[in-house]
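This part shows chain A:
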Amino acid sequence: MSSIGTGYDLSASQFSPDGRVFQIEYAAKAAEISGTAIGLRGKDGCILAVEKVITSKLHEADSGRRIFTIENSIGLVICGLITDGRAVVSYALKEAQNYRRQYGRTIPLKILNERLSSLFHAYTLYSAVRPYGVCVILTTWTEENGSEMYCIEPSGVSFGYFGCATGKAKQAAKTEIEKLKLDNLSARELLNEGAKVIYRVNEDSTDSDTKFKLELSWVGKETNGIHQMCPVNLYEEAKATATAAMEQGDSDVE
Partner candidate 1 sequence: MIGVNQFPEYKVPGAVQHQFNPYENNGGSIVAIAGDDFAVIGADTRLSAGYNIFSRDHSKLFTMTSKAVLASCGNWGDSDTLSSFLKYKVQQYADAHENREISLNALAQLMSTMMYGRRFFPYYVSNILAGTYEGKGYVYSYDPIGHCERHTYRAGGSSAALLQPILDNQIGLKNMEQKPNVPLTVDRAVDLVTDAFISAAERDIYTGDGVNISIITNNGVENRRVQLRKD
Partner candidate 2 sequence: MANHGVNIGPFWKDGPSAGSFYNFPGNSTNQSANDYGKQASTGPITTGTSIVAVKYDRGVIIAGDMLVSYGSLARYHNVDRVFQINENIILGITGDYADFQFIKQVIDETILADFSMDDKIAMKPKDLYTWLTRVLYNRRSRFNPLWLDMVVGGMQYDEPFLGHINFRGRAYTSDVISTGFGTHLALPILRERSEKGTMSEADAQEVVKKSMEVLFYRDCRGYPRYSQANINDQGCTVTKHDVQQNWDVAYLIKGY
C-alpha cells in the first residue's frame, strides 16, 4: 500500500486530508491477500473457480468452503476474511428468502447485487463498524437473461463482468482471462479454462509451493439453471487439463 494512515485510519467514518477512507483500503487489502477467486461468464452458463489455500496440512481439504449457493441458482464466492464472507452469505440467503416471500420467485441477480452492495456500503459509513474484508463474486444463469455476473468490493462498489478475478493473483488472473474468447465458450469448456487460470496464477505467485485446493462450481443451461459444485468427473477432467497445460507451459519455457 502506498501510504499508511497516520492517525486518519481509525474509523470508517473519517476521511484523510487527501480524501481517502483508509479503513476501506485496509479491507480491500484483506480481500487482496486471500487465495485467488475467479468467475467466468460464457455463452450458456458461468463458472466460479477458487484457489483455496490450505494453511496447514492438518486441515481437512474440503473444509472452509469459499463457494456458496444462494437458493437454487445463484453462485457466490467469497474472497478475503472467511468469517466476514459467511456473514455476507447468510445476509444474501435472507435477502433471497425475503424476496421470494414477497414475489414468489428467485431474486434477480441485479437486485441481489444492489442489496448486497448497499450492505457493503453501509458498513463504510459509521465509526462503530468496520467494512467487510471481502470481495464477493455473484453469478447465475437464467433462461430469460442468460449468464450474469457481478463483483462487489469492500467499498460497496460493484460492476457487472464478463470475467472477473479477486484475491492474491488478481492481476495475473485478469490477464489470463482476457485471453479467453468468453462469448464462444460453454460452461463445460469454461470449467477447464477456469481450472487452468487458477493453476497458472498459483504457479506464478511468489510462494508457488503453497498447498491449495481447487474449488469449481457451475451454473448454466446444462445444469438446468441450478448452481452446484461441478461433478466429480468434470472436476477431475478440469484438474487434469490444468496440470497438463502447466507441464506443457513448463516445457515451452525450457
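Operating definition for what follows: a contact is a pair of C-beta atoms (placed from the backbone, for glycine too) under 8 Å apart; a residue touches a chain by one contact, two chains touch by 3 or more; residues count from 1.
Picked so that all candidates are chains of the complex that A comes from, given by their letters.
Keep in mind that what you see is a predicted model, and the values were worked out from it rather than measured.
Visitor: Which candidate among 1 or 2 is in contact with chain A in the complex shown?
Guide: Selected candidate, touching chain A: 2.
Visitor: Provide the residue numbers of chain A that touch candidate 2 in the complex, in ascending order.
Guide: 65, 68-72, 93, 97, 100-101, 228-229
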